[in-house]
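Handing you this structure, nothing more for now.
Missing here: one protein chain of the complex. Every other protein chain is in place.
Which chain is which? They are A and B, in the order written, and residues in each are numbered from 1.
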Amino acid sequence: MYEELLLTILLTSVPLVLAATGELVAERSGVLNLGVEGMMLMGAVSAFGAAILSGSPIVGMIAGAFGGMMTAAIFGLFALGLATNQVATGLALTIFGTGFSGLIGAPLVGKAIDGLPSLSIPLLSDLPLIGVAFQLDALAYISILLVAFVAYFLKRTRWGLVLRATGANHDSAHALGYNVLAVRWYAVLFGGLMAGLAGAYLPLVLTPHWAEGMTAGRGWIALALVVFASWQPWRVVVGAILFGGITIMQLAGQARGWTIQPQFLSMLPYLATIIVLVSISRSGGVLHKAPAHLGRIFYPTR
Amino acid sequence: MITLEKRTSVPQWLRYATPLLAIGVTILLGGVIFAVLGYDAPKALSVFFLSPLSRADQIADLFVKACPLIIIGTGLVFCYRANIWNIGAEGQLVLGALGAGWVALSFPDATSYSILILMALAAMAAGALWALIPAFLRVRFSTNEILVSLMLTYVASLLIDWLVRGPWRDPMSFGFPLTPLYADAALIPPMILPVVGRIGQLHWGVPLALLIAVIAGIIMRRTLAGYQVRLFGEAPRAAKFAGFSPSKVTIGVMMVSGALAGLAGAVEVSANIGQLQPNISFGFGFTAIIVAFLARLNPMAVILAGLVVALAELGGDAAQISLGVPKVVTGLFKGLLLFMLLAGETWTNFKISVGRKS
Partner (left out) sequence: MSVTPLFEAKAISKRFGDFTANDKVDFAINPGEIHALLGENGAGKSTFVKMVYGVLQPDDGQFYFQGQPVSLSGPQAARAMGIGMVFQHFSQFEALSVAENIQLAMDQNESLEALSRRIESLSQAYGIPIAADKLVADLSVGEQQRVEILRCLLQSPKLLIMDEPTSVLTPQETEQLFTVIRQLADEGCAILFISHKLDEIKALCKQATILRGGKKIDTLDSETHSKHQIAEMMVGTSISAITRKAGAIGTKSLFEAKGLSRPADGPFDITLSDISFSLYEGQILGIAGISGNGQDELMGALTGEWRDPSLIAHLSIGTDDLRTLSPEERRRKGVGFIPEDRNGHAAVPSMRLTENSLMTSHSAPEMTKKGLIADDVLADKTRQIIADYDVRTPEANPLASSLSGGNLQKFVVGREIARAPKVLIVSQPTWGVDIGAAQLIRSALLSLAQQGSAIFMISQDLEEIFAISSHIAVLHDGHLSATYELEEMTPEKVGLLMGGAQGERA
């Protein structure tokens, strides 16, 4: 019983981890991309379509990543290339992605695919209770590897440092001779790739069919998660499990006739995010604050 | 490689041409996308943009559809002019509907239309208070209003979900998440025009929306309050030097836009639905952002912009029926339009050149 619950929580949190980690990288470079929901939907429809055409969920996964990345490229073209307002551009991307995925996916409605198989890790998967964490699918394991990679990249590598510097102060980074826009392009494309994978996870693992708007707000939760995690990769994982846990708890709670209303449980992630936002803007420390130049428009002069 | 160079002076024609151009390019790109996906592009476009205009009652419905967009868009114009980014109008709309609904459900036997005034006031108060949360947090703790107002949108939709499934549910609704129907006096009556009578769904909320946009235009252009907002958005330091308080402007514009979004919620429910249900808005709060941009943050132009965007919405309905594409496809056009408007904004302010820098 508890194992089942834990498994569901973990499965629910995988797409959140993927999408939030991608957005985290973009935001660390100074780009606020509110188009996560749109990129996830494009990833989901690409993955589902490719899986049907090829019959392979692996091909679907790759197509999902690619679809998310191409959608992010649209954002890059406007917000970076044309220096448009990032908030409005991100909203446009979500609206556009919702519509476009609906159009592409219209012929796919009602079809079904074989999802990604689960890969049990010998020995570990036999552990009591937490063993379920080792009976997941390939993409779930990959998502943890990607978090580890991002954490290492940001903290330990020179390019990670340059990326953080770009988000902290793009004028100084430019003055030091770094190509701010190039850094942000990579970050935005990586964010799209991750959102695409996150979207792909829905039809490939969670529900093996396509429905318009099937992400159901997960992209927005991922955005909240980045703030909740105060831009630290591993905290995204903790946050995603908490967020995922809350979602599942209300379903389980309903079944057991809990008195607390499920809607109030669902509000918790958003309220928690607001509280985190307020507390980081109050505290003097700079380490867990939003990147100083997050969402600011940059265009090189000279 | 795109290079941008700030324009030293902006030609006047460009300010007017870019929104029109954006609409044109959007339709063109939309057609290309339809064609690439194997649809009959000219047919698809005509279904989207011409069929909703073919009859008088359809044109009336266009106004009905535009009504909430115009009301919300007008409020957002104030925010965005002041450089305050309220993107939570959707949540403020829901709170407005709840405020009005609370009044309507408290007086199930109301017979006087004066209840509508009470409902409007309750809706505006609820919407304004919901918007006050991000405004206060921004003024007090400099918390990012974009993220807070967005988060509160989800809280609001969960709140209405709980109310209509729980405490406010009609015991006679057979388990459906619906409140009791409002009293007749709490419903916005349809407009009966001289000679033609009723056309389409046209109701009294529509002239109200137009009136609001016009009044807002006058406030923005002709009063000190509007001047304050514009000055603050253009040059905050100059606004401070002129003696205006940044906190008051921030709170003021947020509450105005919240109040108008709330009012839109009340009108939408009271004119078109007649009771509360979990989904009372189809993203009007977000779509109105496009309307505000399309109007280039000019309240009077919000009317036209609202009609254009409403056309895409109605086109979505028509396309669902005759093309078999889901209604969300309308988002394709709305998204493209917003992209093109933003690009047009850049083009207005910068000289854009593509290619390698010398």
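Keep in mind that, in the parts below, a contact is a pair of C-beta atoms (placed from the backbone, for glycine too) under 8 Å apart; a residue touches a chain by one contact, two chains touch by 3 or more.
Everything quoted here is computed from the prediction, not taken from an experiment.
The missing chain, though absent from the view, touches A, B when the full complex is examined.
The hidden chain makes contact, of the residues A:53, A:109, A:130 or A:176, with A:176.
When the omitted chain is restored, the residue from A:162, A:238, A:252 or A:297 that touches it is A:162.
Annotation: of B:198, B:240 or B:351, B:240 touches the absent chain (contact as defined above). Within the complete assembly, residues 9, 218, 222-224, 227, 230-231, 234-235, 237-238, 240-245 of subunit B touch the chain that is not shown. Remark: the residues of subunit A touching the chain excluded from display are 158, 161-162, 164-165, 168-169, 171-173, 175-178, 285-287, 289, 291-292.
As a convention for this text, only the chains that are shown with their structure count from here on.
Distance from the subunit A centre to the subunit B centre is 28 Å, each centre being the mean of its Cα atoms.
Here subunit A touches subunit B in the complex through residues 32, 34, 38, 74, 78, 81-85, 87-89, 91-100, 102-106, 212-213, 217, 220, 223-224, 227, 261, 263-264, 266-267, 270-271, 273-274, 277-278, 281-282, 290, 295, 299, going by the rule given at the top. Those residues of subunit B that touch subunit A in the shared complex are 2, 4, 33-34, 37, 85, 87, 137, 141-144, 146-148, 150-152, 154-155, 158-159, 161-162, 165-166, 286-287, 289-290, 293, 324-336, 338-339, 342-343, 345-346, 350, 352.
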